[in-house]
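What follows is one structure encoded as structure tokens, with my remarks underneath.
Note that one protein chain of the assembly has been removed; the remaining protein chains are unaltered in position.
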Amino acid sequence: MEYLSNDKILVVDLAKGDVEEEELSEELVAERIGGAGVNARLYKEYADDDPIVLGVGLLTGSMYPASAASVLTAKSPVTGKLCHCPVTLKVGIEIKYAGFDYIVIKGRSDKPVYLWIHDGVADIADAADVWGKDVWETTDAWRKGVGDDLLQTMVIGPAGEKGLDCAQVCYNYWTGPDRFGIGKLFGQRNLKGMAFRGMGLLEAAEPEDFVDEAFELLEAVKGNAFMSKKGLGPICAALGEADAEEWLSPVVHRHSADYFTPYATNTFAFIDEDPAAVTETAKPEPGVLISDIPALLAFKKLGLSALDAAKAMQACARQGVDPMAAATAGEKGGKTSIDDILSQVAATTEPAAMEGNGVFSPWCPRKPIFGDFGASDTDAWWERRQAVAAIFGIQPVFAVMCPQLTEESMISLSNIGGELELDQETLDTVIGDIAG
Amino acid sequence: MENRPFIGPSLGIYTGTGASHSWLWFVDLFEKAGFFDLTFLDEIDVRRGGLDGLDGFATAGGDTFALAEALGPRGAEQLARFVENGGIYLGSCAGAYLPMRSSKIPLDQFNFVDVRITNLTSALPTPQRMAGKFCTAYGCRFVFHPVRETVTLVIDGKSPAAGSLIDAPLYGGPGMIAAGDAQVLANYQGFTDKTLFLTDRRLAEKTLIGTAAAVRQEKGRGVFYLFGPHFEHPRYPEANRFLLDAIKEEMDRKPVGTEKPTFWRRNARPSKAGKALVRDVKRELSNARIVAAGLEMLPLQWRIGEKIYEPTKIRVFLDSLWRRIRPLEKADHVHFTPGCDAKMLRLALEITETIRTMKHRIDENLDATPQAKELFHRLQGLSKAFLQLYFDTRAAEAMSDFASFTPIPGELN
Partner (left out) sequence: MGIKIDALKCTNCMACEMACGYHRDDGFAFLSACIVPYRAREKKDYFGVLLKEEDSLVVARPEGTEINRIGEEADPDKEADASAKPMLLREACDLCEDMKYGPMCVKICPVDAISVAE
């Protein structure tokens, strides 16, 4: 695959400690498009090894708006199904720019390791020094070791090392969409995580046409009324939690977006620093980046203040625990004080109840946010929308927000950029196959 | 050239002490021209007779004094002998200053070409901008640089191109007045909208316009070419063409050689270990350029000798090697001289380690100048060794099957 791609599939055998490369054939892309579509095929190909497959969307890291995501595909210990977990923030694009489109991880290492993926080089590196460390310490250690502050990581904390179903794969320092216990799968394989950095270049077949059409789309996107808003507060309000925005506001430092995502879907909460501060804080670890809307609302429901909810979120991020699982456990155990909940985080074992088909992560709100998509069956619409996002590499929350990002536009830009002839029928087939 | 039609003349490029990064532009230019029989020489190689058997030897920009000091009397002797015996010397900028007549130590050992420079003064004019880049002490007088960037030249002499205009970039190179046997090939004709004036325009005009920008002087059976501007700069195709045409004309004048290509004489051989070596070097190039890129948007600089180094310069070397990795990965065999592999890998590993140390020191607000000095020294060394392997491989491939090697990506296409 010459365009929008590195043309590379990496197969990592943790048991043997070696890596192999394959080319990404154009036929595979023509049939399975990308992201979760190709991941599912690769999973099948290596099914005997029950692999973890990481893949980039066909449009990931391009000038298609919100092309921020990659996707982790594995058989979930929580749902028992092949699940597709979005890779968000700036981690999703770094995978592509680090030189690989797909990474198949099989086998179990006999000692703790991590994958260091850089500029098309894949190193299986020793992780003995960070085994037992939390997510923050691990990302800090890897960034320092490599000498690069922009290293993008996927990391498990103690929960993953212990092989708990509530364990999450975290991104850099933050909790993410993993409700599937993929963190447990990492831990079982002695895989502490992965680090990505690369300075690649992706060519488009018709770059000028691609940019023209992408800019046209961007203009349409910018016409949405929600573009005057930022962060999690307005999303909560749009989901019917009218008081959540006000509840959250005392801790809000600022809002940030995943790569080229027009709406900032992440909110940074300051815990031990004045959130109004604009100059650089002297506190090394002043707060937490929150992207998990359902979990935030679940902590709110337990009666926590936003400050305490942020503390709980931060603890989950460090431990590598799905915050929704921690909130659920808190609710079941009748915990209402922050101290009880903080001690609960490290003791959480059970996953959160799964909503939907168990294939896509309910970390993403399961109904339209702001936008009107005209869907009669919201559940079916949501599953399809997540599937499309996971195939092309679209930020999943923005995908349920912005009706202008149509399937048609994704197919069109893929064809222009990738010199492909994808059509709706192919997309329908791939969606049908992965959406379970 | 008939005996080796696919790989061009045997050309040496100076990479040693005193060289800035502009020698990499010669590398790019020669590769684009299909010249693969390249030899990379530092001052030790030159002193030890490394110029023997080469058709040409290119010296680009840098620090003229450091260059002359490093080459020393032995290097001067070798250079004189090289040209006397039919060699083509190509010098741009510092490489042009080097062989001019001078009474200053250590330049007085290189009194080969009868030109004097016009940008020399005892009364220093007031700089308009870039005080730091304006002048350099030259004994009790000063070499000063009235302009930088693009200037327009007019071709001189009897060639069919005489009278035509070409653009070339000036970064500290001289304006020249030829005497004796020296023949003017091009003169400074005027300035462009890209010219950056470092003195007032009248002084700039007085100093440069009408003076020689390119000079040729025969010596013995060989010839010196001196270029004030960087004719080898990758963004000046007309100047590039002028330089390549000059090489071609000189080669046409030479008797048909019987020497084997230099890569052959160097005993460069295909090696089973070559692929693993390329992979290992690639890993370290990546490790180093990741750190280097992270330093680029910081207001950092290091003073090494008389020169100011900025972080971007690290990746100038790394990327020059990096974009040649892919063709090596695709080559059937990697050719290199036995023994150079261990040195290359050691340098690559040291570069990663050094730049990571620099990053840690910078994070802690500590001075990283000693590490930067080490780093640039190692980068020059690795570049020399790696590019030798690269061109030995290209030359060998071209000789055996000149269609099998794919062009490298990036600026050279």
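In this document, chain identifiers A and B correspond to the written order of the chains, with residue numbering beginning at 1 in each.
Here, a residue touches a chain if its C-beta (ideal position, glycine included) is under 8 Å from a C-beta of that chain, and two chains touch if they have at least 3 such contacts.
Note that the coordinates shown come from a computational prediction; the quantities given were computed from them, not determined experimentally.
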item	value
In the full complex, displayed partners of the excluded chain	A, B
Touch with the omitted chain, as defined above, among A:V146, A:A264, A:I293 or A:L405	A:A264
Touch with the omitted chain, as defined above, among A:A30, A:A125, A:A141 or A:V211	A:V211
Omitted-chain contact residue, chosen from B:P160, B:P255, B:P299 or B:G339	B:P299
Residue in contact with the excluded chain [from A:Y43, A:Y173, A:W247 or A:F360]	A:Y173
Missing-partner contacts on chain A, residue numbers	4, 61-63, 65, 90, 97, 136, 149-150, 172-173, 199-204, 207, 211, 215, 218, 221-222, 227, 230, 253-262, 264, 268, 270, 278-281, 283-287, 289
Chain B residues touching the omitted chain (full complex)	20-22, 61, 93-94, 130-137, 143-145, 169, 171-173, 230, 234-235, 293-294, 296-299, 301, 303, 306-308, 310, 312-313, 315-316, 319
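Here is the rule we use: only the chains that are shown with their structure count from here on.
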item	value
Centre-to-centre distance between chain B and chain A (centres being mean Cα positions), rounded to whole Å	47
Sites on chain B touched by chain A in the complex	279, 282-283, 285-287, 289-291, 293-294, 355-356, 359-360
Residue numbers on chain A that touch chain B, as the complex places them	118-121, 123, 144-151, 197-199
